[in-house]
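Missing here is one protein chain; the remaining ones are kept as they sit in the complex.
Chain naming follows the written order as A, B and C, and within any one chain the residues start at number 1.
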């Protein structure tokens, strides 16, 4: 349920609504960034009625939220969520790109790629220090050592860092370096981890699970939002189907569905979504045309020797060519893309 | 296997190769529209060796085709297949649109939509006279009466007609009116029907089955091509997955995969692929960006009263707005789209 | 809608109900084998009300059928459908087996297998003369020649023949030899073919399509039943999922669902459902325990040289061992299985 307050409501009236919600053993959430002041209510709502709030002073409207997810729904907040950083932002009219190698493999490899991306105007750099792999015998990432490399590169190049967290033990060291914390597809329903990263208030990049419906994805985002952290970026990265000619089936239908149901920005990861480098560019462009707010793309300076996912990585040269086309498509779908030619 | 003949080979040398193929109980296929003269061989190839042909006069090269599909593969023919009509074409650099209502419901409804589309510059009109429906109690189409309406509209408006065939009994009456025969998703593996429509030499619009892999789709196209009919248009229209927020899961990954594996043009049907009219425009644009050669889009003058699929149909007004954006995206991906503003 | 007539209703009252249904432009169906006389109504029911029939003489009850499928639903007919043959039956308390090779390959191969099965007490023999294959270059069956072989074996051994129809052209020759006509998974939604085989009144063995829901399967059965042919046997044969360790994913959940929703008998084809011969026996036993009315099993005297599906075929020796276990499980789930030790 959502309580819309009148414009210029005195703080005392707002506090009265909040107190009333707490009295009823539910949780109030002041919805950030709304054009109007709105207070969401979550918890066991079976005894709450619209009338309990309609007559309180300064209350303009009371709205039932029909979806199972509440705080992340468009019904709760009609404006797009925009996540701001010092010199850039994600969501709204801006189109943003997160690029980098699958894993931190060494200082030199990571620095070289980061440096090239920086020169192309990329602001968000991805690279995994902790790698969830299906087999315990595959490369599992450089872990703490990888974080140190990322920290060094961040201070040298001024890139914002996006890196994955796999468990609660590593959260404290990851938030030292990460500007955005990534939750991988396999942990999308690791609810304990969602709550813990939510509580850090850092922006969270939440990847859709391989068998998660759009509703499941938004319910997982709700776990983060229920910690009063609305800085969530959703990411479509392909689902599991019977088709075997590509690594996953990129479900671009999900983009307009998410944009309708939720105020959160949504990215696409075509590298995982198709799994073969030469098909990444068309799927990247298709994602923009479908309405995505950004892309996460794997770029590697030496794909054939990458320790993970080389087959789906673009070389910096091919990535640069793609950027030009991204810029062109953005102009048609009215997205602002700050690309330095 | 593919025999590439030298440029300006005398006809007698070509005939000698063809005779040799027949001697070995296989079938020769002269591949149309190739830059080089090429002769495909299909059938039981286990006793055929490259050497059998390499030394024949005028033979330039002998190539093994590695895919299960042969005649429709890029290995057999590297150039894009272009299907030409009197005043238009499908495939190659051209972007084409097939639009119209799901079903012929009445003369007036069909004429009104066709007329509006004609005015927008649309050249290919779709409407079903025979409708395959999951339930025997749903509207099954006007059948023969529907074909008469289409024939009348064709002669009045000069539109090219695309309509579905459901069984062999109706082929003869459908080819009287259809410029392109459509095979629906549910009949994609009705091999008898594929061979019969292949034999008509009419262009065939082949929709991907709901659980067909890209390889299955190309093998079904091969049934048509094996009748020496290369005028085949493939169509991605969504596959069946666990996701329920959309009618099907549009698999746009299949577009770059098909373009790599086959020389045939590939269309996308976003109306069936997403199943909700307000999500058709973004998915239409995404299809172009992914590399499609055309779109099939359902347009209805009165969607809420349509006898079938109204929920996924655009009104002519919304379709006209979409055309402008289609034109813009085409210019970026280097497709020629003849849109009359 | 279903009209239940009182016991010993005079024929004139029944005819009056039927006439009334026709007056309303709907189709009456006398439901066979019911304990009570019941008349189903199908067609466009939007103007029909319960009251139209409730007061007619001899009418006992009027029931709305809630499922999309009508004639094949349990609501229409609560008793199990039993299909009777001269010396055997399918459905109800009886457990029945249809066995044989995937294809008729030669007289000797077919006769040898049929003879061994006959000696084990098998009454229903399967073998395909027409084979729908994904590739046009795979063995397509012996066609007419295959039917002749089956006809010969039928007269010599007295086995009942189950064989697949692929198109309407071959229906007339197939019904000469087949006791049960099989519709393969790829043709489950070939509605024209369903209506045509329905009209023959022969028993129909309808396989579930690879991406068909249970509801889709029952709607396809409804196409047959709407031709007043209730002799339908459903068959679960595996659906298409992301799992690749088996050929298909056998959906045994569908068995109790179908038994609840429909009065039709349901078989399982574990040979296609799992696709690997050594896993056929456990899945055959599981099918019985789940409540199936019978099994279709591929048996070949020389699996490694079979022209199709050898990898999933049992040898006669292994099939004989399985029969003993089938007999044991049947006794526990109260199915009568006539197995001659």
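Here is the rule we use: contacts are C-beta pairs under 8 Å (C-beta built on N, C-alpha and C of every residue); 3 or more make two chains touch, one makes a residue touch a chain.
Bear in mind the structure is a predicted one, so any value in this text is a computation, not a measurement.
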item: Touch with the omitted chain, as defined above, among A:68, A:145 or A:201; value: A:68
item: Residue among C:41, C:219, C:285 or C:314 touching the omitted chain; value: C:285
item: Per the touch definition above, residue among A:206, A:219, A:286 or A:314 touching the missing chain; value: A:219
item: Given C:42, C:254 or C:312, the one touching the chain that is not displayed; value: C:254
item: Touch criterion as defined above, residue of C:100, C:273 or C:294 at the omitted chain; value: C:273
item: Touch list for chain B against the chain that is not drawn; value: 240-242, 244
item: Positions on chain C contacted by the hidden chain, ascending; value: 211, 213-215, 239, 241-246, 249-257, 260, 273-274, 278-279, 282-283, 285-291, 325, 328-329, 332-333
item: Touching residues on chain A - with respect to the absent chain; value: 42-44, 68-70, 132-137, 166-169, 186-187, 189-193, 209-211, 216, 219-220, 222-223, 226, 239-240
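The rule is short, and it goes like this: only the chains that are shown with their structure count from here on.
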item: Relative to chain A, chain with the most remote C-alpha centre; value: C
item: Averaged-CA centre spacing for the pair chain C and chain B, given as whole angstrom; value: 34
item: Computed distance of Cα centres, chain B from chain A, in Å; value: 38
item: Whole-Å gap between the CA centroids of chain A and chain C; value: 50
item: Numbers and ranges of chain A residues touching at least 2 other chains; value: 241-242, 244
